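Structure, as structure tokens:
Only one protein chain is missing from this complex, and each of the others stays in its spot.
Chain naming follows the written order as A and B, and within any one chain the residues start at number 1.
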Amino acid sequence: MLYFTLASKAYARNLQYRGAHMVHNIASAMFGFMYACIWIGLGADHALGEYGTQGMVAYIAFTQSALWVTSFITNGLGIPQTVRTGHISLDLMRPVHLFPHLMAREWGQIAYQFIYKSIPIYLVYYFVFSIQLPGTLTSYLYVAIALIGAAYLSICMNYLIGASALWTTESSWLYWGNHAMINLLAGFFIPIEWLPSWLQTIAWLSPYPYLLYVPTRLYLGFGDASYLWGTLFWCVLLTLICLTATLLLRRKVEVQGG
Amino acid sequence: MIEVSNIRKEFRTPVVKQGRFSGLRTLFTREYRLKEAVRGISFQVEEGEFVGYIGPNGAGKSTTIKMLTGILHPTSGHVSIGGLSPHKARREVVRNLGVVFGQRSQLWWDLPVIDSFDILARMYGVRETEKVKRMRQFAELLDLESFWATPVRKLSLGQRMRADLAAAMLHDPDVLFLDEPTIGLDVNAKRNIRQFLKRLNTEFGKTILLTTHDMDDIEQLCRRVMVINDGQLSYDGTVRSLRDTIGLPTVITVTYRGAFHIPEGYRISKEASEPELPIRLNIIAVEDHTVTIEVNRKEIHTLDILNLLAQWGELADVDMQDPDFEDVIHKVY
Partner (left out) sequence: MTMRSWISLYALLIRTSIRSRMQYKFNFLLGTLLAALIQISEFLMVAIVLYKFGAIQGWSMHEIGYLFAVMTLSKTIYRMFADEVHHLEKYLVNGELDQLLTRPMPVLLALLPQKFRLMPGEILQGGFLLWWSLDGMMADGQISWVAVPYTLLIIGTGAVILFSIGLATATCGFWMTRITVLQNLTEDAARSAAQYPLTLYPKWMISLLLFAIPVGLVNYVPALYILRGELGGWILPLLAVAALFCLLLSVRFWQYGITKYQSTGS
């Protein structure tokens, strides 16, 4: 119940800015439009594998919308800021575990971004590029599961980035580094199978493909549900790492005395 | 030195819409609310004066200062500093101004203090020999040397304020505008800053205009005070006569040696005594050997009161307490 309240507060806090966010969506849509143009241009001279030009446009449309659920979330879940202001020791004193507490807030944020960013941006692409939607109900189900898993993974990764702020004052570069990795290894612009093989190997050894590539493949009807086991594996692993990180963080704050 | 005639300033702020698509509607419509921050203020400051400018939050203090320094253009009216308008000839005027905003620093955040001074010296075209001479002077007066090499972001508030003051004086301006220079400082830091300002005014003859919420600043530094309230000047005169105008009572406690006698007609009460008595005073408390009275010193000469009190018995000790300045200001607001 507490967690639901935290989430709905985070959701409602954003509602007051939705007008400005709608304007921002135009800017975001321009980026996707640009990427789609590049693929259309390339598709004129080259066969674009199993996707085809239309498929690659749908690929870009989906990744660009999904970004707002699985990548563009609060920097370090806001921990770097609480470290700077010293609020972190207050948060650690609360009778709720820090990880689920921050996670609940972030779920509210993600729910808001899904409704007011992902969907409007997707609708723009849907009409501009007349994109085909998946045919079967099961694929919708798989996509939904993959997206929720991806959002969870993203929360875990940002929690770890945020926790690093206790050890270095420059944790913001980790956030940007994470974004660079998403651009490269998550299939943000180029499907992973087109990467050079060494980069593909690195990508599949990391959780990054599950953030964008896997949901998009499922959405386009190319993948099967077995991908989702990978999502589950990383969710479990990162949860364990996050819980360990909380222990270390607690010790660190106690040593520093707040 | 400073001449201000009938300046006004209106601000237009966009009206924030409520309800559905409020953000979008605010963005695309132009509906404004007019706010008159300053409504016709005039005054003159002579060379070498030290003037306090006070008023409650939101009364228009900072807006006035910003108009004097050329940051904001008045909606109407004229400002002239040393004979020039800070709006038409901003660059010439600010060359002769030192400005300190207590809430913000004009120093370079990441650079050591001394580097900020080097840059400022170039900016104002201060010659190397003069720069060195002045910095030595400031370093001594404000004790800057201990943190010359520290980046500004690592300074304490008091150190930062001292550095900022010195920075504002580096180009040796004749006029100094200080917007809440003692805000948030501890007692020691405040005293340091006040001493420095006092010397700037008395020894170097700088003209200073100071806004503050700390009445001790005004009492210890300024001879003249201006009070702004709701965009208009409600008082302009000496600190002393401000006290008198308000007419808050002075409290006098007398101790008698031996017995004393209070004549008929003076009652112990909170209200002023009947008008037919020769001297209007108010007895607050009577104890074994002491009588405490309240009296308005603007109506009665102090000697007259003492003469009267001496008639009641043999005086051993007299203690007079002038009204607290904070209370005076409270009355004006």
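To be clear about the criterion, a contact is a pair of C-beta atoms (placed from the backbone, for glycine too) under 8 Å apart; a residue touches a chain by one contact, two chains touch by 3 or more.
None of these values were measured; they are calculated from a predicted model.
Engineer: Which is it among B:Ile7, B:Val45, B:Ile81 or B:Val99 that touches the chain not included here?
Structural biologist: Going through B:Ile7, B:Val45, B:Ile81 or B:Val99 one by one, B:Val99 is the residue touching the chain not shown.
Engineer: Out of B:Thr69, B:Gln159, B:Asn192 or B:Thr212, which touches the unshown chain?
Structural biologist: Final answer for the missing-chain contact: B:Thr69.
Engineer: One chain is left out of this view; which of A:Ala20, A:Leu205 or A:Leu248 touches it in the full complex?
Structural biologist: A:Ala20
Engineer: In the full complex, which residues of subunit A touch the absent chain?
Structural biologist: Its contact residues with the unshown chain are 20, 23-24, 26-28, 30-31, 34, 37-38, 40-42, 44-46, 169-170, 173, 176-177, 179-181, 183-184, 188-190, 194-196, 199.
Engineer: Since one chain has been left out of the picture, which residues of subunit B touch it in the full complex?
Structural biologist: 11-12, 37, 57-63, 66, 69-73, 90-92, 94-95, 97, 99, 101, 104, 106, 108, 110-112, 115, 118-119, 122-125, 151
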